[in-house]
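Below, a portion of the complex is reproduced, with chain positions unchanged.
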Amino acid sequence: MVEQHEWWVETRGRGFTDLTADVQARVRQGRLVTGLCNLFLAHTSASLILCENADPTVRLDLERWFSEAVPDGDPRFRHRDEGPDDMPAHLRSILTTNSLSLPVSGGNLALGTWQGVYLWEHRTRPHRRHLLLTLLGE
Amino acid sequence: MVEQHEWWVETRGRGFTDLTADVQARVRQGRLVTGLCNLFLAHTSASLILCENADPTVRLDLERWFSEAVPDGDPRFRHRDEGPDDMPAHLRSILTTNSLSLPVSGGNLALGTWQGVYLWEHRTRPHRRHLLLTLLGE
């Protein structure tokens, strides 16, 4: 069987939105028992990540590391049509991912205890982000 | 249903080859209506990326950032059998990806408006790169 669900998430600018409960609920409501769940983000300036879900400091440290490794307003970047966070957003997105394939077992997302699914907004201003979930299997 | 297509791309050395139209055409010619399209690159010194497709400067900035983060000929690298770009190519490939899973809806690749699929050659000399497309779903 195959099933697709699409929805939109409003971000509040750079930062993380926990999608775990939402994705888990969509998997549980669907008919898939065993197979794969692919979550796809249709943008090039935000990411999907699997991240530690217990201590919010992990996400703060993650943001800090990326903001120094790929600095906003870096004079080396020529693509700056939409501001100093434009090119860094594309780079952060390529250094992480926009497509997560996660196993489904017994009708549930088979994540590890400490794994959460997060949408990481890289633009400093709020954006509306399009998500597409594909469930494949039995 | 499952379908696989394989083909080869000749790169002109370090740089980007836009595969979007090619992958989209293969998806449209196939029988898949709803499901996943996995594109796999059978090499460890080139990548597949989803990148902004409107402004070529994005790819130039991307190349610039990576060439400084993972410099050719870095004396820290001991693996240099095939030249100063050998180990950097492996590292760039691991920092990005070799396997892209993309949703298919209504018989089309369901990419965002600004998302393009690119093969990123990391070796300075031209190479022949093997691609394998797997279509899964209904």
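For reference, chains read A and B in written order, and residue numbers begin at 1 within each chain.
Basically, contacts are C-beta pairs under 8 Å (C-beta built on N, C-alpha and C of every residue); 3 or more make two chains touch, one makes a residue touch a chain.
In this text the structure is predicted, and so the values were computed from the model without any measurement.
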Inset, instruction - Please state how many copies of the single repeated sequence make up the complete complex in this structure file, given that 2 appear here. - result: 3
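By definition in this document, only the chains that are shown with their structure count from here on.
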Legend entry - Residue ranges of subunit B in contact with subunit A within the complex: 34-36, 49-52, 55, 57-58, 60-62, 64-65, 68-69, 95-97, 100-103, 105, 110-115, 136-138
Inset, instruction - Can you check the complex and tell me which residues of subunit A touch subunit B? - result: 1-2, 4, 36, 38, 40-45, 69-70, 76-79, 81, 87, 90-91, 93-95, 97-99, 101, 130, 132, 134, 136
